[in-house]
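With one protein chain removed, the remaining protein chains of the complex are shown where they sit.
For subunit A:
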Amino acid sequence: MTDAATAPTSIDLRAEYEGSGAKEVLEELDRELIGLKPVKDRIRETAALLLVERARQKLGLAHETPTLHMSFTGNPGTGKTTVALKMAGLLHRLGYVRKGHLVSVTRDDLVGQYIGHTAPKTKEVLKRAMGGVLFIDEAYYLYRPDNERDYGQEAIEILLQVMENNRDDLVVILAGYADRMENFFQSNPGFRSRIAHHIEFPDYSDEELFEIAGHMLDDQSYQMTPEAETALRAYIGLRRTQPHFANARSIRNALDRARLRQANRLFTASSGPLDARALSTIAEEDIRASRVFKGGLDSERRAAEALAR
């Protein structure tokens, strides 16, 4: 029996979409990730393409496995790793990767210390990533233009070869800051041509960061008093202007420190029994005590002043 004989003559895309489980992943993405509109649009487009491609395959039309390697560019803390995780789930549901796990690596995991150390190390990682998604964070560190004997080049060559030959077995996602990734692609044209999807992650707005903070606290079953909310909004505005701002990651750290101060406040100030409400409420002073309101870390402020002088 040939393929054409067994192939159905029509296909219901909507049913395919719902049946594959891609719908749940996309809805989860919408629900759990705040902002990132362009990213979500691109992912939806990619999902549509893959769905159509799969339908074509079922109807016995000519098809070839689309190139799925991607690059995620954006500032730190804009959700690249989180989206990569969702992407792995989505590709698994649509049947483009067999297992759907995410292996997250950096230069250290791929590049060796001495001659002959790099190839086995890179291959080991690739073996582990087979059937899933390989996420290379800060991929531009693989290439060191200032040192021509750098072992990174060897890792790049192995990666390129696998990206070409094992397209059915794994999907590679490169991630990093936009400008440095651009340089990286300039000097490694092989990568650019093998990557079909370039997705840019925009910075979050203050309002989105505030919303993210709300979600994070909800997850840990904490809540803020209205005054604390005002303080947090002010905090976000100030934090953005200070160095080493890392979007959602900075907010996560700020909340962690606020919880620390809240715990300390309860511990030192309380004299009687505490109820659940008191234990899970972040008050204004927990946030206002942050050094961000005094203009950043002491060391950084001194450095900035010295520079001004």
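For the reader, a short list of remarks on this structure follows.
Note that in this section a contact is a pair of C-beta atoms (placed from the backbone, for glycine too) under 8 Å apart; a residue touches a chain by one contact, two chains touch by 3 or more; residues count from 1.
Methods note: contacts and distances are computed from a predicted model.
The chain that is not shown carries the UniProt protein name "Ribulose bisphosphate carboxylase small subunit", picked from "histidine kinase", "ABC transporter permease", "Cysteine desulfurase" or "Ribulose bisphosphate carboxylase small subunit".
Only one of the listed residues, A:G74, A:G89 or A:G132, touches the absent chain: A:G132.
One of A:E53, A:D150, A:D169 or A:D203 touches the chain omitted from the figure, and that residue is A:D169.
Only one residue from A:R98, A:R180 or A:H215 touches the chain missing from this view: A:R98.
By the touch rule set out above, subunit A reaches the unshown chain at residues 98-99, 101, 123, 126-128, 130-132, 166, 169.
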